[in-house]
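With one protein chain removed, the remaining protein chains of the complex are shown where they sit.
Residue numbering begins at 1 within each chain, and the chains themselves are lettered A, B, C and D in the order written.
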Amino acid sequence: MNLDVLIASAVDGLLIGFVYGVAAMGLTLIFGVMDVINLAHGPLIAIGMFGVYEIFTYVGMNPYLALIIVAVVGLAVGVLVYFVAVHRVIDAPPLSSLLSTFSVNMMIIGVGTAILTTSAYNVDFSLPSLDTGPITVTGTRLAAALIAVGVTALLYAFLYRTRSGKYIRAVANNRQAAELMGIPSTRILALAFGIGTMLAMTAGGLIATILPINILAGGTYELKSFVIVVLGGLGNPLGALVGGLILGLIEGLVPVFMKTTWVPVLEFGLFILILLVMPQGLFGRKES
Amino acid sequence: MALLEVKDLTSGYGELQILWGMNLEVEQGKLTALVGSNGAGKTTLLRAIVGQLFPWQGTVTFDGRDVSKLRPYTKAELGLIMVPEGRQLFTDMTVQENLEMGATPKHSRIHMDRNLAKVFDLFPRLRERAKQTAGTMSGGEQQMLAVARGIMSEPKILIIDELSLGLAPVLTLDLFQALRRLQREEGTTILLVEQNVRMALKVSDYAYVVSEGKVDFHGPSSEVENNPAVREAYLGI
Amino acid sequence: MILHVENVTKQFGGLTAVDNVTFSLEGGEILGLIGPNGAGKTTLFNCINGVYTPTSGRVVFRDEDITGKRTYDIARRGMARTHQIVRPLNDLTVRENVIVGACYGREGLSLHAATEVAEDVIEFVGLTDRVEMLAGSLNVAQKKRLEMARALAANPYLLLLDEVLAGLNTSEVTSMLDTIRQIRDRGITIIMIEHIMHAIMNLSDRIIVLNYGEMIADGLPDEVAQNPQVIEAYLGDEDLAAKILEEERS
Amino acid sequence: MKRFTGLLLSVLAVIVLAVIPLISGKASTREAMFTILMAIALASSLNMLLGYTGYVSFGHIVFFGVGGYAGFYTLTVLGWNLWLSMLVGGATAALLAYLLGKSILRLRGAYFALATIGVNEAMRALVNNMDFLGGPIGMTMKFSVYNEYGGAANALWLVYWVLSGIALLVVIVSYLVKRSKFGLGLMAIREDEDAAEVMGVRAPSAKTWSYVLSAVFPGLIGMLFFFKNGNIEPGDAFRLHLSIELIVMVMLGGFGTVLGPVLGAGVYQQLRKLLLTSPVFKNIQLAVAGVLLLLIILFIPTGAVGWLRRRFPRLRRVLE
Partner (left out) sequence: MPYVGTRSTWLLLVPHKPKPTELDGNIELFCIKEGTVRRTYVWTALLLVLALVMAACGGTSGTTETTAAPNTTAAPGTTAASGTTAAPSGEMKTLKIGFTTSITGKYNTESTRQDNGLQLWMDDVNAAGGITLSDGTVLKFEAVSYDDESNKDRVQELYTKLATDDDADFLISPYSSGLTAASAVIAEQYGKVMITTGAASDSVYTQGYTGVYQVYTPSSRYLTSSVDLLGSLDPSAKKIAFVYENSNFSTGVAEAAKAYAESNGYEVVLYEGYDPDTQDFSAFINKIEASGPDAILGGGHFQDGSAFARQLYEKKIPVKFVSLLVAPPEPSFSELGDAAVGVAGPSQWEPLVKFTEDAAMAAGADWIGLTGDEFVAEYQAAYGEEPSYHAAGGYAAGLLLQYAIQKADSTDADAIKAALDATNLMTFFGDLKFDTSPDHHGLQIGHDMVVVQWQKADGGLQKQIVWPESGATAAPLYPLGQ
């Protein structure tokens, strides 16, 4: 074991960690605003993956431009999912929203498998690698991480600088009070679900630029998102980014010291531990 | 004609009826107090007025328009604003942001800066704490912020539920003074629910006394204050 | 002495909800606990029956220090309570609700014995015709009676009643007051939080007044009613109101 | 007698399903019923936690997997017989549930649900690293093992009857729990845990025991299932999807009732089979199932039995 491997692994882990973070932000934003754990998160990520793939492959558009289209579509998809599956169960016990979002999961996977099969697809696109002595950073990964940072910055600018963003935070914080102030809560909830979906699909699109994809691949990221969200504190988007980085680091560094197959054991072990000893996550969460 | 008129209103939760035919009128520019024992239905009435609860029967008329079936956010847009019991602030947001959220109705949004200056003038302490997270402030400051947030909406009528609840007397004084100023200087109509009966009757122009979901009696505040029946009903002595 | 509360203080973050409260209670008494909204009455109840652990101080119940014990342990020692906001077990029937109280109460009855006790108690509170109904479908007055029945079914030594009269209409209040008296006559000690003054003044043997978490009065109903501090807490400071008007004039 | 009608209906349903293969005499019927009875037993077990105590375990299949692994290990590696191995499977699952009960049952609502998912995934990953359990390859059983039970054909019938017995037992236990003081305590916890504690219900231990109870049977069944399959792999043993399907079954039939999971499991499995083999839907069966699930959640959230009970209060006596 030498230092180069350690550094290289840490860098790789962190880069992918940013992308994990974006995916998890989508999940945590939705939970934070409406206390719904979106079990359709994985398939929505997968839609994002295939969005970029299809646009890149059949329109020939640059995948990073395609990402913008995917994000916009994501917003619409999210709003649709909200009204179809979530709105009616928003105040029901958690089991209802868990199952209703899971039903969306089944629909997407069912239709997706029929159309796309479960084959793997690749976005055949690459950027020059960055070679700095011991560490080689692949271009697409670096770009994905940078975009992830950009997305996070945009999300924060949106949530903290725009009126709609503040409405989302207000509704998350106290829905009834928000209504009393004239904030149309239904529309804001739909918007929040839309943005959560947008983040999930954007993350999916980013993943498509670096890794092969298939319709079931979103499931992996959904589970990772759960871990991250718990690490960062349910309902805390910035915590999700940091949680993503931590998960990325674990995935990067643990294999240096032991067999890679121990990574999920550690991840989920940590997940349970955090839930037990500090359910508010490492960085706090919204007040309940 | 009264700015807000509640007519034969009945409502409740689920199968449970709380309001049994409420009648109430709030005159333009007046400070009207609503007093009554715990469980008399005051908060339920306010919730029905702002639309958090649908009326079963009867009507709520505001500014000459039947608003009985509108959602709270639509009513807020019309200028019907409530400062709810227990403050209900956006505790994770800063004081400034809470105030900005108050300026949601379109007519108030364009005057946001002016109104900000106004509420900071009214509650100088909020100016000092503008960047502080609302949840970290003391109860009194939070109540100030709740009222200030309501004012930011440029309400035609400001409904306040339990203004002094759990507050130290000094702060209560500040808040009542602010309300009086608002009423006198801006001509804002105010409907106030207050457990501090004596105080409420002192500062208000007109008062309604409710019990068991109905209005027991009403009249100019001074009359109500001097009515021995009120003392009887409220202290049992 | 059935209950002794000694220097109990409960803080939430910076807020002191109950501030150094001390009192004792003899068996068979009805103790009224009054004070303005937010004065800390329910918090005090929660400290007594173990929902909260007091920040400092101790609670002695029947010569045993129960400070820090879990609510179910305290319940099984013979302390039952009702909630200010009713908490019926909605999807269970009235009978089942009461059986839970009897099964897990002081005597820990078997299901069979509990069923018999439940029938009695339900009749006592006057819910016999609702016995098969789901608790969630009762109206508020019935739910309050149900809460009472559940607590009674436990056959407690001490019963904590949190605003059982609130939300009831005049006739319901009257019948509830009768019920409470009958409970006392059964030898059960009661502490009750109440806002309806004439009711509590009539019913209580003794009254404690809380304001901002502090105990400001402890005595017979008549004494307490004359106490200027109490009047001020309830009606507000007359001087204060005058001050506002004065300042406006100036 | 009247108080047993609720039980009778459920027991009868299980018995009728169980003897159908005897009447038809066909192994294929037996296999079809095996699928249904297994679902019934698993769903009813889950219902004792989900329906009675109100805790949503999303990773309940972990007990099926752990029981399967423990039993398979004693059977194939240590050479114990099927019955002993089944008991080992059940006991291991119960032990795990007990330990988990002491820890994660502190969490409520969505947090508990998330934690159970974590437990399942952690366990799968752990087994993957356990060389003595065959790691990712899992373990296989020689075909000749069936000879000890009268050859493969007999063994499969035997397994079937044992499973039917377990299914029946689960339903009876489920009824007895519901009708017991213990069960009443659980339902009090479901309705309002804090209020239940105030009434004297020892929630922490009651919850733990209901968790253990709901884990024992999946442990037994896990062993039985993998014995029948002849091999076990981590991916098959800890399949999260199956876990969620179980919740759907319980919800479909009506959670918190004895009959609900029986009905839900039966209907769900038949429906899936219908969709799987339907020329119109088979390519899209998952999506169709999703739509149906959504409609149920949105319009009859209490499930079929729950809906009947609400709609016709008189049926409350019959539909337990």
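Definition applied: contacts are C-beta pairs under 8 Å (C-beta built on N, C-alpha and C of every residue); 3 or more make two chains touch, one makes a residue touch a chain.
This structure is a prediction, so every number in the text was calculated from the model and none was measured.
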Sole contact to the chain not displayed, among A:G26, A:G78 or A:G219: A:G219
Hidden partner chain, touching residue among A:M61, A:A92, A:A114 or A:L282: A:A114
Subunit D residues touching the omitted chain (full complex): 26-28, 30-32, 34-35, 125, 128, 135-138, 140-144, 151-153, 156, 228-231, 233, 235-236, 239, 241-242, 273, 276-288, 291, 294-295, 298-299
Subunit A, residues in touch with the chain not shown (by the definition above): 1-2, 4-5, 8-9, 12-13, 16, 57, 79-80, 83-84, 87-88, 107, 110-111, 113-122, 124, 126, 129, 131, 136, 138, 140, 186-187, 190, 207, 211-212, 214, 216-217, 219-220, 251-252, 254-256, 259-261, 263-264
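The rule we apply is simple: only the chains that are shown with their structure count from here on.
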For subunit D, the least number of touch steps when starting out from subunit A: 1
Third chains touching both subunit C and subunit B: none
Two chains sharing the most contacts, counting C-beta pairs only: A-D
Chain at maximum distance from subunit C, centres defined as averaged CA atoms: A
Inter-chain centre distance, subunit C versus subunit D - centres from mean C-alpha coordinates, in Å: 43
Residue list for subunit A, restricted to those that touch at least two other chains: none
Subunit C partner contacts - residues on subunit B that touch it in the complex: 15-16, 18, 37-39, 138-139, 162, 164-166, 168-169, 172-173, 176-177, 180, 184, 195-200, 202-203, 212, 234-237
Residue numbers on subunit D that touch subunit C, as the complex places them: 179-181, 184-185, 187-188, 190-192, 194-203, 256, 313, 316
Footprint of subunit A on subunit B - complex, ascending: 50, 52, 71-73, 76-77, 81-82, 84, 88-93, 97, 100-102, 104-105, 135, 149, 153
